[in-house]
Structure formats: C-alpha cells, structure tokens
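There's a structure below that I have some questions on.
The complex appears here minus one protein chain, its other protein chains still in place.
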Amino acid sequence: MLTKNCTKQFMLIAVLSGLSTLLKIFHFVSFGGFAQGAMSDFYFYGDILSVAAAISGVLLVAPAFKELYNRQFADVEFSLPMSASERFRAKLLVILKCHFIPFAVAQSVTVITGIIFLNSFQMKIIIFDVLCHLVYMAFTDAIALVCVSSCGNIVECIYTPIFLAAASSLIIPLSIFKFVVLISGRNANTMNMLNFPVGYPGAMMFIDSDGTEMTYAEFIVCSGTSVLVKNIIMLIADLAVCVGLVFLALRIYKKRNGLTVGKPFVSGKFYRIFISVVTVAVILEFFLNSLYIAVFVGLLLFLAISVSANRTKLTMKVLEKNMLGFCGCLLSVLVIGFVSYITCGFGYTSSPVNDVFDSDATGCQAELITSKYLYRIVQLPQKDKTQEGLSELPEYRFCTKEMIDQIFKEITSLDKRNSSSFSENLSNYFDLVRYENVYDEFFAIKAGTVYIMCSMEDDKRRVNYYDNYSVRNVSDEDIEKTVQRFLDLGYEVYKIDPTGKEDDYLMKEQRYMRPAREEEIIYENDEEEYYD
Amino acid sequence: MIEIKNITMNFSDGQNRNQAPSLRSVSLTIPEGCIYGFLGSNGAGKSTLMRIMSGIYPATSGEIYIDGEPVFDNPRAKEKIFFVNDETTQFTNYTADELSMFYKGAYSGYSDEVFKKVMTALKLPTNKKLSTFSKGMKRQTIVALALAAQTKYLLFDEAFDGLDPAMRRMVKNIITDEIFDRGASLIVSSHNLTEISELCDHAMLIHEGDLVFSDELDNLRAGFTKLQLVIRDPELADDEVLKKKIQSLGLEALDITTLGSLRQIIVKAPEEEAVSKLKVLSTDLAEGVPLTLEEIFIYELEARGYGNADIIKENN
Partner (left out) sequence: MITIDPSDKTPIFEQICKSVCRDIAVGALLEGDKLPSARELAKLLQLNPNTVAKAYGMLERDGIVYSVQGKGCFVAKHEGKATEKLTENFRAAVREALDAGASAEELIAIIREADRG
C-alpha cells in the first residue's frame, strides 16, 4: 500500500531512466561508440537524463515517509503493531522498488547494448559512468532519508535533501580549492582526484574552471589506470558512506512519533549541521572572489532558512540566536583561511611533490619573472644523456628528483609570507580577503611556474605545471638572488628578454646547445595526447 | 484490561512553558468486554489520551499497560489496539481492497471474511478508490476495516458520530459478539451524550485535562437523585438556607430550583438514601428520579467549580 504514495514518482523515474537509455543506445548504434573526442549530444543528454532519474529520488523518499509530516498518516502508522525498524525496512523496500529497480534495469540495458557495440576502452567509460550514476542515486536517497527522518514538514523534507546533497558534495572540494590551492598560491594541473568519498561524483569539475571539453567520465578514464583505480576506490567508499547514512537515518527515525508531526526541523542537531554546511558552502563559493557577495548571499540564505525553520515561533530571541550561528560560520571560514594563509595552505607548497619523478624521461623547467626579464631553469631528462653534445659533458646535471625538490623549495621560499611578521600577515590577509579577487588573478597570472615533463604509460609524454602564484609580488632583487643561487648550485639558467630586444642567453658559460625557443617549450597538456 | 496510570501530557514547544498540560495525572482502568465512553468538551484531552493509548504519542509521564504490556513502541501491545481517528481524508487514493491488504499485513488477527461481510452488507464497492465515496461511506469503510482487524480493543475517536443508524446497528451487533466471544472492548469518544448513555456501560469525563469521573454508568446514575417537593417551612424559602439544611441531614445538594410551589432538588446520593433523609422536609416526598447523563455532567462539573458546563449543554 505504501507504494501507492509513490506511484507518480516511480513513473517519473521510470520515464527518465528509459529515455536516458534510449538516447544512449541510439548513440551507440548510430555513432558506433565515441569518435575522437566526439561525445554526441545523444549520449550527453542521455547522461543528463540519467542523472535526473538518480536525483528524482528526493521526490520519492518524502512520500514514503508520509507519517512524519501528515497527521492522518501518523495516526494510522504509529498505531500499527510494527516496530520502528520494521516500518523503516518496509519503506526502504518501497524506495528500492520504485527507484533502484527501474534505474538499474535501464542502466543494465545500456551496459549490455554497449558490450555489443563498443570496444573495451569505450566500455571502461560506460561502466565508470554507470558506477557514478549509481552513486548519484545512492547518495541522493541516503541524504534524503537522513533529512526526512529529521524533519516534520513536507517543505523541509523536500528542500533539505537538495540543499544538503549539493552542499556536502561541494564543501570538501571547495575547501580544498579555496583553503589549500588558492590561498597557498599553488595551481597545479595534476588534479587527478576528482572524487571524494562524500557526495556526488565529479563535484570538483564545477569548481576548477580549468575544465576540459571532455565529460567527467572520459577525463577519468583517459587519465591512466592508477587514476581510474583511485577514483573507483573513492566511488566505492562513497557508496559505503551512503550505507552509513542509511543506518544513521534509521537511528534518527526510531526516535520519531506522532507528536512532532508538522514541526519543520524535529532534530535540532540536524538543523544546526544543515544550516552550517549549506551556509559555509555558499560562503566558500565566493570566498577570495568577493567577500561582500559571500557575506551577502550567505546571510540571505541563512536568514531564509532560519526564518523558514522557525516560522511557527518566530521571535527576536530566536533570530538573534540564529544570527550568532551565521557569524560563527563566517568566522570559521575566515579563521581557517588565515591559518591556511600563514601556513601556505597547511604546508601544501612546502611539501614535496610526489609521483612526479618517475623515470629517466622526466625533465624539468622553471620560470621566474622580474619586471624586465624572464629567467628559465632547464634540466634535461636523464635519457637525453645520449644526445650529441651532451654525452661529452660529464658535469652536466641531468634532472633528478632531488633537483626538482630543490627547485620547488627555492621558489616557494620566495613567498613573502615566510618573512613577514604575524601582524603583517594578518593585515595582508585581510586585504587579500576583502579587496582582491584572488580567484580571477590566480588563473590569469602565471608566476614562479615549474613545469615537469613526465612520461605516461604507453610512451606518451605529459606535462605537469605548477604555478606558484604567491611569488608574483616578490621584488626583482629577491628573484635575482634566487636565480643566482640556482646558478651557484649548478642549474642551467637562461635569461630571456620577453620584448626580444636583447639576445637571450644561457647565464653560464657552457654553450653546448642553443636556448630553447618559445614555441618549443611545452606549457599545457597536449589534448591530442589522450585519444587513440 | 487497559490500565492508564497517572498519564500527564505536556505539549511544550520548549518556549511556551506556562501552557497548561493537556492531561494531568489521569488514571483509569478499562475492563475487558465493555463499551467505554470518553466524554469531554473539545480540547479536553480525549483524543490525546486515545493517541497515547494507541502508541502514537509518548506520554510526558505515566504509563499505559494493555493486558499487562506497556504500549509505547511495543508492537505486541499494539496488536491489541485499533485506532480510528475522526478524519476521512487519509485514504482517498486507495481502494478498500488495497486497504484491506494493508491492514491484513499489519494485524495478525485480521479477517477477510468479516471485512467482506461488512462491506457487502453496506453495499460498498471494494475495488473503487475511496475518493469516489461520500464522507459517510469513507467513514463506514474505515470502521469496516477496524472491525475486520478483530483487535481486542477498538478506539473510536468520534468515529461513531458519522455513522448512519443502519451502520450503527451493525457495528453494535458485531461488537456485542466480540464482547461475548473474546472479551473485546470498544472505547468511544463522543460529544453525543444521549448516544453514549445508550451505548456504553462505562464512561469517563475529562475536563481541561483533569479526570472528573470514571465509573460504570449505572453506578453514576444511581449516585444522583432528583426530587420535587413542597416545603412549607418558611425559614427554608431561601435556596442557600435550604442547601445548608440538606447538608446538615448528611446530603450534598448540587442544585436547587424553585418551580412555583415546588422545590426541585438534586442531591448526590442514591434514591433510597435521598428519599429517607429528606422525608423530614416534606411529607409528600414519595420518590426520586434518576438523572440523565447530561444532567449528571453538568452538575458534576459545576460542583467541581467548572462553571463552563454551558459548553457541554451547547454541544448537544
């Protein structure tokens, strides 16, 4: 009988899943898989519909738990001779029946059709995609279960899962991006962990605007097996978190009875966690972009939620208490930001860069810019020892891991935060947060960049770059001091005049090769490297 | 038997601490095989008590035992209870058959035959959605389900009022069988005192959260007597004086009205006692008359200082 409450939602999910599969199958059949980088619109929209079917679960969980917000159903269900666990289990079955089954059926059809029409590489993408969507579904339902168990009004039961799912998916990636990446000033393109074990997969894609044209699934699968494996492990961990959330929901549900029907937020703890996570996520979104927008939008959202949550007993005292909560959220972000500021991203920039030096095909370049010149440090990979002209130079230092670490160390030590006093750092931090648009500048200006050419499996070359944006305002003298230090340590340093008026030259005497020309230096990922 | 022990209910939102409790240390016992009436004005606490008995609300303090088992969050105890509330809107999307299956899965003693028998007798279709039914038909369907569940205790929260005479007769007959066969009890809350008076053998009255009385109806009625007599003693012409005189005779006079030469006196005593003690006041006194349930109510409430007995009068 409970399923009757959910029939409309079941139909919606069935339709969305069915359409999604149809579109994808059409793509498989007519395009025979994925041409070079061409993911046809059919697959793309099929994907979107699949995600929509997964997220529609939020509309399904609430009606399955009607007794929590509807008095008549409360009278019926709470007087039944069933324990809370039995009731919960019955409703879980309904959700499985109405959400998981149509979804799973549709996805299975997609996979089976894919097996028929696609090759194994493309199948990797399909299967990874299916796994992701499974997580979308599981996470939506799990969060909705926790939210619905904690709320007593239909309005809350619908909007809290949506907000909380989005916020909890974004909050970890956002925190990492803002507190570690942006504040430390180190921008690297080696982000290969796109999934975190909490929330919707691929949330990171929405944060780093340096996105590629590929879909999320393609990006993961094309990045190499180890990255793929890491992300699959994260997805499985995410599923485990979802299972944990279901148990949490059961614990909360057991405490519910007919008394709390109608009360917007039944669990005070849940309310505080909910509003904090959502507000902090919103503040973080605009943090280091524009503090005013962050505070304005955060405050607006916070007020909206607290007024709505207390709509039955709105008093000044309640509002005041809630405002303190907002200040707490804002303060936490600012304080953590400051701690991160003075530690340069909690030690992010000073920690050694792992997994970069993996073979004798790894080479390194670094750039430091003054107002007049560009200094470039170039260290060739070990395997170039056999190149003509170099084999006769026994004292030439080919690239090693220690050298890369040392280059990083020297460059990051230029960061003036290391030499400022606490109060200087504090006032710089306030200026940074209030006035600067760190976000935009971060992606526009390259400074203190280190490029590392690695090898990938199957002999393709790949370049990682590491911007150390924090060194952008360092004085010319300090930079030249560092350049001199590199020279003293035996590194190959080129002095380059960007205007082209002066001759570019190698600062040491050895002239065994010409300076690297602009067009020969590899700056970015070469997109063509990724496809068959 | 249902034992209700010192049930207190506070609906507090945490902020309105001065709000009066909805139920104040209410204790009563509902025996097996009876029809028990819950009486009281709106908001007095009847529905609240029923919901606590059904395990829908947890009481703030106190306990309820159903055949020895505490009821809250205890499916074994809830197996013995079926609660019917006063709404009809909760099942509009379902057919009677679907509801029957639902309750069948929940109550182990559910009987399909009883359900079919009742629905057939009422000429109600079991495969149409309840949204096509009138309010009365919806009510009848829900009562049919309640009867089919064959629980030991049936709680009707003002559910009887919406039934037509034919359905009432049917329910009464089925209940009668249940009382004799299984010692089942029906607990009915209502504003309609006449009906309760005819239907029930026990009753209780709640007023603003306090239990005013709970007893067998016959005992209640027997405990009050109305007499009309002519009192020739001029000293007793004043009602207050007469009241004190009656008190001195060992009786409690609840009401004195002057109707022409007659004085109508209501005393809280059985008829024999009243007549024998008041004979000194008038030689014409031969008999007294029992009170209706309504009259008992009004005077009980007034005697306890609840001057709002008018509310009950108007509700009827």
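Note that the chains take the letters A and B in the order they are written out, and that residue 1 is the start of every chain.
Note that contacts are C-beta pairs under 8 Å (C-beta built on N, C-alpha and C of every residue); 3 or more make two chains touch, one makes a residue touch a chain.
What you are looking at is a predicted structure, and each value in this text was computed from that prediction instead of being measured.
Among the displayed chains, contact with the absent chain in the complete complex occurs for B. Only one of B:E198, B:D238 or B:E252 touches the absent chain when the whole complex is considered: B:E198.
Residue B:D177 is the one among B:D112, B:D177 or B:E252 that touches the chain not shown.
Although one chain is hidden here, its contacts on chain B can still be listed: residues 33-35, 169, 172-173, 175-177, 179-180, 198-201, 218, 221-222, 283, 286, 289-290, 292.
The criterion applied here is as follows: only the chains that are shown with their structure count from here on.
Chain A and chain B have CA centres that are 64 Å apart. Residues of chain A that touch chain B in their complex: 1, 4-5, 70-76, 78-84, 86, 257-259, 312-313, 315.
Of all residues in chain B, those touching chain A in their complex are 11, 13, 15, 51, 54-58, 73, 75-79, 81-83, 85, 87, 89-90, 93-94, 98-99, 101-102, 106-108.
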